[in-house]
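With one protein chain removed, the remaining protein chains of the complex are shown where they sit.
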Amino acid sequence: MDYLENSDFNKMKNEILKIENLSKSFNGLTLFTNVNLTLADGTINSLFGSNGSGKTTFFNLITGYEKPNEGKIFFNGMKIKYRDEFHIAQAGIGRMWQDPMIFPNHTVLQNLLVSSKYNPGESFCNYFFNRNSIKLKEIELKEKAISILSKFKLTFKKNHLAGSLSLGEKKLLSISMLLMNDAQLLLLDEPFSNVNSNTIERMSESLYEVKNNGKTIIMVEHKIKFAQAISDVCFNIQNQKIEKVN
Amino acid sequence: MNWLHIIFVCEIYIILTLSANLVSGYTGLLSFANAAFYGISAYLTALIMKNYGLNYFFVLPIAMFFNVVVSLLITYFSTKLKNLYFIIATIAFQIIIFSVLYNWENVTGGSDGIPDIPKIEILGNTLNSTLDYTILGGIFMVLVMAFFLSFRKTPFIRLLECIRDHELETISLGKNIIYYKFVCISISSAFMAISGSLYAVYNNFIDAKSFTLDESILIVSMILIGGTGNVIGPIFGAVFFVLLPEIIRLFPIETSQGASIQMIIYGLIMILVVRFRPNGLFGKFRFQ
Partner (left out) sequence: MIIEIFYNSILSALLLSLVAIGFNLIFNATKVFHLAHGAIYIYAVYGLFYFNFLLVQWLLPVMAAIISILLSLILIVGVILLIEILVYRPLYLKGTNPTISLISSLGVYILLINIITFFYGNESVSINNNFNIVFSNQWFKITESEFVQLIVCGVTLIGVFLFSKSIYYVRIRAIGDNYAVAAKFGINIQKTRLIALVAGSLLVGIAGMIKGYNVAIDPHSGMTVTLAAAVAVIIGGEGSLKGTILACLVIALIENFSILIFSSQWKDTITYILLILVLLFYHKGLISINQRIETR
């Protein structure tokens, strides 16, 4: 992993995401040319743009699923490498897809338990030397999971199979899983699409909660007015550039 | 019917299916390489015991270790290939291993196989009778079953199931799936070595014809019909398919035709189970 020099790093302490001279095109279509952008720590950001303007690609570039033609992306000082999904997720980037990716055959509670980054129960050797720590951690994680669920008002569903949840509930579950995962930067793909007002309310509350925990959010949204209302900073993709909007 | 023999064979196959279930049922990696690992360990046991006279209980760990090393290749497949092509690669692997066992005359005896495999000796006593081996097999089977039962509701198995259900999401949560695939494929092949080595000493003779693609298909059919993703399903499947040829034998048909009928039933089961009861009869998960 490349790290910037110390002095640059100090300047960047409050910039959780820094994009330098990013250019991306494929199949003859140019999406971005020389984009420079920073996201400040502990903010809610929105990204707007017409269909096909490259919002999903932008997220893919941040999570290392796609490679920029030019330019660099830094997350907390760490350079994002193409296809380095494991390290990128470990470093603290979490993503919520438009079609929420949850584990349908497991219960809501189990979904959360799996989302935790460090679980000695997931390391095979511990079963022979350290069974106690596994049990203790499971109890600890259960408590954490239930507290997160209660913030989202999902506690009553904790033993339901995640596959049986409604779309809105799945989205809430998805965000809870990111919280459980201690993701520092949350990339949300149209979180407010196709959900009712009750869910919208719960989700906005949850996003404020996330922000208050010191995490950063950037979401792609089509509901512009609404997103503007809850965001600290808004960006717009236009003419192959990403610009701040008021 | 020699009931002790049938029980012994059930024990062998229960170990095989529980191991295959770890990889295919819990982790969702459908592998047709089972008979290859079964066969490699059988041959290795036979060769070492015959040529070096080591005690069985020293040879067994060697066979298990060797299986794990070979299974690294399967682990490699699982990290590079999408599900469909992983299956095809394991089919190819299985056929290659069979070919090696069948054709490498200098080492494996070619189509003649390896005869006169020594019996097990414990503390000066030689295990000779079917009862002895059935008891020993039973002990191993119970140990393997205990292993899988104790892991049933653990976070580790939970994570394997998550890899099966949604690999991409599991990666996004920062889990190292290569590690998990490595662990489950290695454990599976190590346990299969128990069956292979037991079979070699029990049967006194082995040849490559016991370790064909058909045999792998049999094991896959066992977990398909019994159901995957839990412990009772594979056990049921193993017993069902061990008893099936005995039932066929009751009908007045020639042995070779009986073998064909067996395979016809396996084929039918594969077609019908995935179409109508993808969960198997007792299972928790469908290949979706």
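Letters A and B mark the chains in the order given here, with residues in each chain numbered from 1 onward.
As a convention for this text, a contact is a pair of C-beta atoms (placed from the backbone, for glycine too) under 8 Å apart; a residue touches a chain by one contact, two chains touch by 3 or more.
Since the structure is predicted, the reported quantities are computational estimates derived from the model, not experimental observations.
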Next item on the list: Have a look at B:L4, B:L244 or B:M263 and name the one touching the chain we're not showing.
Entry: B:M263
Next item on the list: With the full complex in mind, choose from B:L72, B:I96 or B:I122 the residue touching the hidden chain.
Entry: B:I96
Checklist line | Residue numbers in subunit B that touch the chain omitted from display | finding: 30, 76-77, 79-85, 87-89, 91-93, 95-96, 99-100, 103, 167-168, 213-214, 217, 220, 224, 256-257, 259-261, 263-264, 266-271, 274-275, 278, 287-288
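Operating definition for what follows: only the chains that are shown with their structure count from here on.
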Next item on the list: Could you tell me the distance, in whole angstrom, between the mean C-alpha positions of subunit A and subunit B?
Entry: 41
Note to self: Please output the residues of subunit A touching subunit B within their complex, sorted ascending.
What the structure shows: 63, 85-86, 89-90, 94-95, 101-106, 110, 113-115, 117, 119, 121-124, 127, 134, 138, 177, 181
Notebook entry, point to check: In their complex, what parts of subunit B are in touch with subunit A?
Noted result: 151, 154-156, 158-159, 161-162, 165-166, 168-176, 180, 183, 284-285
